[in-house]
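As you look at this complex, bear in mind that one protein chain is not there, while each of the others sits in place.
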Amino acid sequence: MTATAHKGKLAQMRQRWSDMPKQVRWAGLAALVAFFYILPNRWFYEYLGFPIGSEYFAFYTTRSDFAAVLFDTAVFVLLAVGLNVVVGFTGLLDLGYFGFYAVGAYTVALLTSPASRLDLTWPWLAAVPVAIVVTMISGVILGTPTLRLRGDYLAIVTLGFAEMIRLYAARNDGLLQGQRGIPEVQHPPGPMVDGRPLFGVVDSKPYYWLILTVIIVIIFAMRNLERSRVGRAWVAIREDEDAAEIMGVPTFKYKLWAFAIGAAVGGLTGAIFAGKQTFINSDSFLLESSILVLAAVILGGAGGIKGAIIGGALTWYLPEWFRGFGQIIGLDFDTAEYRILIFGLIIIVMMIFRPQGLVPNRRRAAEFADRRKEAVPQETVPSE
Amino acid sequence: MRQKLARVLGGVAISALVISGAAACKADSGSESSGSSAACDLKIGFFGPLTGDAAGLGIHMRNGTKLAIDQYNTENADCKVTLTEYDSQGDPAKAPALAQQAVGDPKVVGIVGPAFSGESEVADPIFDQAGLPIITPSATRPSLSEKNWKIFHRGVGNDTSQGPAAGRYIKNVLKAEKVYVVDDQSAYGAGLVDEVKKVIGAVAGEDKVQVKQTNFSAVVSKIVGSGATALFFGGYYTEAGLLLKQLKEAGWKGTMVAGDGVNDANFIKVAGNAVAEGTILTCPCAPATEAEGSFVNDYKAAFNADPGTYGDVSYDITKIFLEGIKDGKSSREDMLAFIKAYNKAGTATGVTYKFESNGELDPAQVVVWAFKVAGGQVVPDVEIPKA
Partner (left out) sequence: MNFAEFFGNFPALTITGLEQGAIYALVALGYTLVYGVLRLINFAHSEVFMVGTFTALWTWEALGYNQNTAAPAFGAMLVAVLVGLGAAMAASALTAVTVEVVAYRPLRKRNAPPLAFLITAIGASFVIAEAFGVGTHRAPFGMPVMIPSETLFTVFGAAVTNIQLLVLGVTLVMMAALDQFVNRSRLGRGIRAVAQDADTAALMGVNKNRVIMLVFVLGGLMAGVAALLWSVRYGYTKFNVGFLIGLKAFSAAVLGGIGNLRGALLGGLLLGIAENYAAGLFGGDWKDFTGFVLLVVLLMFRPTGLLGESLGRARA
């Protein structure tokens, strides 16, 4: 019962927020965005008087570079936002999302690297749209035969496809250069004031700002998409595919669109990742990561963009932060080895207390409430 | 509450942006000033997998590094060196964040690692830009030394020294007529097999296996069917142990030869003494002799386990850094110069560490030994002559 009371409070807060004048809400959002932009700067914490990694500012990752962790976290957030189109909006269970990420990264690597067997050495910026188109096409190719499957069968088939992509990349010694991988992938362009390239290898901050900007653009696009005809069709498919079909929604077409758009975001993420990483081999696209992205979407509360963002951020950031957790709480004990264990425990506990996700989508929450009502007779049966 | 929080954050954000210039200057001057206090309180980083699939390899290297540092710290209790672990999980995608962290900590004057070639491709450019010297105990991809990274050093011979030597052993010592080659598709394993094939010429057959695989029945049938008397396996100890076990169960009588990725106590642990008996393991290292040091015993005492592959190399190269620190080399440039000029034998491996300008071990110093499994122990067999 405490859970519902808590939820009430949260809903109240949400209500108050949406009752605020539009200007205030925009200013609040702008401040939040500005905050994210200055987050990786060391001087920010020094200016605030928080020594890094101290008990005053415990959220700084002390064992891996904060800006780089923020970049990786942002990669995960973008992936979660992309997968949310498929899993959250449309309700299709996709366990192989990393396959698209791999396709995007490999496309950029092949087109831009002087070490690639294609020997094209395109600039990074020219390769990105190609990567997006290629992943979109691969999404359609994958989706056309598989989207007739439902639920868990779709999950295992997408998982199979992602594994096929990875295994093929690992064993293809020709174009993809096997496990030796493709080195010397080009960075995004752009000089700094002093003429040095903005996107180098030592500093992750420019990459973080780049991907943060991309995330913001994608979020706006997604919000519009969600409220468009396409978005409403997706929700209809999620709630009841058969009913949607009968009401005249061409479900297959819209499912394919969801797949293609999700894939395109995955490909874009892969392209940015390749541009920063400079080296690509199949080790970066393990199945475990694919499952983690799905976990991120659901942890945050599938269906809403906010949920995807928060889920994605926590899924990457928490384990990285746990590396230095022992130090932060002043223990002479290295928590790095336990970080995945602790993360697993957090998932279990979080799901028990917030099964609908951290920030459930309002409409989704209503669906669950319906389910709950329907399920009442079953609960009244004395059990245990 | 939420809008309040947003307001506070926004206010902080905007004011921070305004004063950013001044603050940035302050930050730059603040972080570098602590370097003058002699060569104390410095850090040596270990970069490699400590969790994840490849952790079994990384932990031995970390232990070797830790042992060297712990010994140094007991001898120099007033001026300690700290070991900082960068657990990459062997995943190139995780490498940049860790490498940038190491680079951003001015107290880190040297890195033992990165352990694998894949993560080296990603992390080494970062170390290079920051001038942070590294010595890798185990990344043996030949092309790593061709990238003009001035900070790169390799404490072992690369695949082009070990692979041909293993091939020569099979050809000249085992005198095997029919040789089957198998690799695990890793850059390391496939690279070794390529080099071995170049030396022995025609092979009786070749196949690939997958890492984490446990059922090798298909490749076992092929090897037994081919009538090969020797098998070269390019890969790591777990798969090697399982493959050999299943081969022996299928009645195969030949000899397995494998590289340093298998030269690990865990190989015998997986296969069992009886199965592992007679296996030849090559290693671009020399056997530890009693006169040279008590590494093996110290390691056992400290970690309650036999030192695994590259544990000894890690120990020796950590000692190079420690000698530099002892010598008062407290900056990265000094340390780099110290390593470039280094020329001394390591106590655990017996290898003389002298680096060429591209970071490779001096070819004259690269020795490749064949070890043999006898009675559950890896014992030195013979030094494989050059060419």
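First chain written, first letter: the chains are A and B, and each begins at residue 1.
Quick note on the criterion: contacts are C-beta pairs under 8 Å (C-beta built on N, C-alpha and C of every residue); 3 or more make two chains touch, one makes a residue touch a chain.
What you are looking at is a predicted structure, and each value in this text was computed from that prediction instead of being measured.
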Seminar exercise, completed: In the whole complex, of B:A165, B:L242 or B:I280, the residue touching the missing chain would be B:L242
Problem set entry | Given B:N266, B:T309, B:S330 or B:Q365, the one touching the chain that is not displayed | B:N266
For this session: Based on the whole complex, identify which of A:E46, A:E239 or A:E337 touches the chain you can't see.
Result: A:E337
Problem set entry | Residue of B:L42, B:I59 or B:I134 in touch with the missing chain, whole complex considered | B:I59
Exercise. Can you list where chain B touches the absent chain?
Worked result: 51, 53, 55-56, 59, 182, 185, 205, 207-210, 212-222, 225-226, 237-238, 241-242, 245-246, 249-251, 266, 269-274, 376
Seminar exercise, completed: Residues on chain A facing the left-out chain by the touch rule are 3, 87, 93, 145-146, 148-150, 152-153, 155-157, 160-161, 163-164, 167-168, 170-171, 287, 291, 294-295, 298-299, 302, 337-338, 340-341, 343-348, 351-352, 355-357, 368, 371-372, 375, 377-379, 381, 383-384
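Following the convention adopted for this analysis, only the chains that are shown with their structure count from here on.
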For this session: Would you tell me which residues of chain B are touching chain A in their complex?
Result: 1-3, 6-7, 9-14, 16-17, 19-20, 23-24, 26-27, 30, 50-51, 85-87, 90-94, 96-101, 103-104, 118, 121-122, 125-126, 129-130, 141, 185-187, 190-191, 208
Exercise. Once bound in the complex, which stretches of chain A touch chain B?
Worked result: 13, 16-17, 20, 24, 27-32, 34-35, 38, 41-44, 46-48, 61, 63-65, 67-69, 71-72, 170-171, 173, 178-181, 183, 200-204, 273, 276-279, 281, 283-284, 286, 320, 323, 334, 336-337, 339-340
